[in-house]
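With one protein chain removed, the remaining protein chains of the complex are shown where they sit.
Note that the chains take the letters A, B and C in the order they are written out, and that residue 1 is the start of every chain.
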Amino acid sequence: MLTEKRNWGWHILLILIILAIMLPVVFMISNSFKTLQESYHSILQLIPSNPTLGNYLTLNKQINLLRMVSNTFLMAMIVTLGKVGTGLLAAYAFQNFHFKGKQLIYFIFVATIFVPFTTVMIPNYLVIAKMNLLNNVIGVALPQMCDATGIMLFIKAMEKIPSSLTESAKVDGIPNRRIFMNIIIPLLKPSIISVGAIFFINSWNEYVWPTLVLKDKSSFTLPLALQNYISSEGGTNFPLAMALAVIMIVPPLLIYMVFQKYILNSISSSGLK
Amino acid sequence: MLTEKRNWGWHILLILIILAIMLPVVFMISNSFKTLQESYHSILQLIPSNPTLGNYLTLNKQINLLRMVSNTFLMAMIVTLGKVGTGLLAAYAFQNFHFKGKQLIYFIFVATIFVPFTTVMIPNYLVIAKMNLLNNVIGVALPQMCDATGIMLFIKAMEKIPSSLTESAKVDGIPNRRIFMNIIIPLLKPSIISVGAIFFINSWNEYVWPTLVLKDKSSFTLPLALQNYISSEGGTNFPLAMALAVIMIVPPLLIYMVFQKYILNSISSSGLK
Amino acid sequence: MENTGFPIELDDMSKSYNKKTNVIDKMDLSVVPGEFLVLLGPSGCGKSTTLRIIAGLEAPTGGKVLIAGQDATQMTSIQRSIAMVFQDYALYPNMTVYQNLEYALRVHKVPKQIREQRLTSILASLNLTNYKDRYPSQLSGGQKQRVALGRGMAKKSRIFLLDEPLSNIDVQLREKARDEIQKLHEQNGQTIIYVTHDQQEAMALGDRIAVINDGKIQMIDTPENLYHNPANLFVAQFVGTPQINVFKVTYFNHQLLDESGAVVANLAPYQTTDLQEDTDYLVGIRPENVSLSEDPTGADFPAEVESVVDYGRYKQLTLKVFDRLEIKAVVTSWDSGVGQTVYAKLSRKELLLFDAQSHERIEANQNSQYELE
Partner (left out) sequence: MENTGFPIELDDMSKSYNKKTNVIDKMDLSVVPGEFLVLLGPSGCGKSTTLRIIAGLEAPTGGKVLIAGQDATQMTSIQRSIAMVFQDYALYPNMTVYQNLEYALRVHKVPKQIREQRLTSILASLNLTNYKDRYPSQLSGGQKQRVALGRGMAKKSRIFLLDEPLSNIDVQLREKARDEIQKLHEQNGQTIIYVTHDQQEAMALGDRIAVINDGKIQMIDTPENLYHNPANLFVAQFVGTPQINVFKVTYFNHQLLDESGAVVANLAPYQTTDLQEDTDYLVGIRPENVSLSEDPTGADFPAEVESVVDYGRYKQLTLKVFDRLEIKAVVTSWDSGVGQTVYAKLSRKELLLFDAQSHERIEANQNSQYELE
């Protein structure tokens, strides 16, 4: 092999980046097992000197964890399914039909990606309020369901499917509905799963918008509860918040583990050796 | 052409999705030109009956817009440059060097995408506090600078560069540093610009994390100011908030317009006809 | 052979993508029912676009396409009765071989029993019975190509379009694949339009070959006529390997003179009233029609042997003539070495002359042939 010199510089760099990305997670997990006292004294210490499950037990007493997880899950699932569904349909329409002004519409579509969600929150809030969906998980999910990002990602994925496949089906007189269901969807499976996973975690993580819509504690999602613990009056209980944070990262990581094959493949088709 | 039937269903669907995505933006712009009174009465009316610049003038009196825009811009630029830089270097290292445990590290890397930022905020906050960077834009930017998403996106983009290019350079004895600077970076220009633009807008839009770090009004970013207007005591002044929102979406859209060629290309290489 | 093919007619058909330049320029073409027509040309010449327009995948921007006498723009895919094989085979990766063949029939609600019957016999005839439950990714190139053929056959269409179907399989398998396509045509009698850039493939398969360049049909004729009586320089150069030798000559006093003044060929014994005195022409001679001898008697000009390549069945020589030009000659046996001077004679019967400007062939008319042996 042509290994002219050992590339130390590159390796050190990679290690630094890895540390920077991973350390916060390690701290989070570590502190969730510390007592309040220990975390005050030595919050940056990696291994807790007296590991305790106390924080998790306290948490379980203070809030209805199960309800909160299912609230969050329900909202994230609705948003994910909605985004994936509309994204797939719109992407297929964009790819296969020709209409006037298509390029302009496409341009505007992509532009909406550059409109911060924060700025459109208020108009959305008004609509949700008029629909009487305040304090309702559906109300949180609805305005997030259409999203240009999904359309773009699926257009990109569809471009990798050879056009000869749809053309061959068209010559054979297969209607678009069947082409979409029988050929496009099965072939996009890895993209659908990985894009869906990303949508799920984004929605799972969403904090600002739910704050606006959900006022009632019973409809709280996990990020709201976490925020409450952080900014609670009378000072933040860090280890308690960290325990909630650990609970909050488990479902997304489970999804990642289950679908890792598809997710890793859709990022790097050749796989990294 | 094989137009067996007019595909009305698909077209109607596309129009609905377009409306759902675009309407909030239109409402936002429209209401920013309404008086407070009109917005109370007919907030969903598209065309203001008495268009006024009043909201923008009030805003300019109440807060230091210029300072806030430059705060936000500075933070977003630092984050963007940091993410793009580390992402490019790490992606190249992943692609070109072989080391033990590479697959495992890659697996963990991707896993960090599935860790909600909300959950790692507190460990990050502690580090920033220890570094005395609270109330400082740099403190907001630093923990966002390393991000596995950037690495993944650049690995994906690098995979499209034929490996024969780097191989040819290696046979000719060109060192990795030169290959990276003279061949990879120039060829990735469209990806760098469009990924950078997405990073910029995400950072521009970031609200939760800056709330934690920035307490002093003089270091506020735009999303914080907007949030303040929305949740201000004594009721929300909607038209005023909308005017601020309009100001907030202008810079990202400008970036999109300037770099549209690269951004649209990186989404759809063939271009949509 | 039952003749069930539809006729196809292109009438002044044009295609443009940018409204400025025509990819296909006012093409007229009439395909006889049951004919095997090959569209031959270099990449980008418009041959694939022509096929795609006939298939209905693209719309012509001018002129008409008639299938079985009807304007094709108004026809559904069922009325067109077209099956098509794509260059990349376009097999559905998520379906097995059997499902690939069955899919269109199932969508069109052909009864299960008929489907099974038809597909079983097609799979058997293509030696694919053992592979029917495999997915395309588990097949070799040659097998994929046969599945694509089979899928086209399953439709029992009147027209079969093939777009470079052999370009993705190994050279060693192509000969066999050609034979299969030929047999398929003999058995089903469909009208076949076959696109290729490979002139050998075209010669082996086509009843007629349409040579296309720059969106225009340069010549349409049988393989034999294409080779021996090309309509213009492009056809002469595109068909035949190694390429025909071409050099510029001046006609003067019954002789063809090289630029250096040397005599290339003396046409004195032949009537040459078609040629203008003191005018430039291009002369073309195929490598196998350059005969070489060590004896100068009766030869046209001396030539120095630069290199000899042994292809086994024949040997190909590169010769330097007039101290300037390189020409190729093909011989079946060659014992002399490299560097030697030999004497070349051009077969008068196979000598082709082209107009120096238009590159059109100057055909010998019946009254005044420049060659008469």
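Before moving on, here are some points about what is shown:
One rule holds in what follows: contacts are C-beta pairs under 8 Å (C-beta built on N, C-alpha and C of every residue); 3 or more make two chains touch, one makes a residue touch a chain.
Remember, it's a predicted structure, so these values are computed and weren't measured experimentally.
Among C:Phe160, C:Tyr227 or C:Tyr281, only C:Tyr227 touches the chain that is left out of the view. The hidden chain makes contact, of the residues C:Asp12, C:Asp28 or C:Glu175, with C:Glu175. Annotation: of C:Glu9, C:Asp198 or C:Glu304, C:Asp198 touches the absent chain (contact as defined above). The chain not shown here touches subunit B at positions 162, 164-165, 167-175, 178, 182-183, 186-187.
Looking at subunit C, the residues touching the absent chain are 42-43, 170-172, 175, 179, 182, 197-200, 203-204, 223-224, 227-228, 237-243, 286, 288, 307, 309-313, 316, 318, 328, 330.
Basically, only the chains that are shown with their structure count from here on.
If you average the Cα atoms of subunit B and of subunit C, the two centres end up 55 Å apart. Rounded to whole angstrom units, the spacing between the C-alpha centres of subunit A and subunit B is 15. Across the assembly, subunit C contributes 56-57, 76-77 as residues in contact with two or more other chains.
Residue positions of subunit B touching 2 or more other chains: 2, 4.
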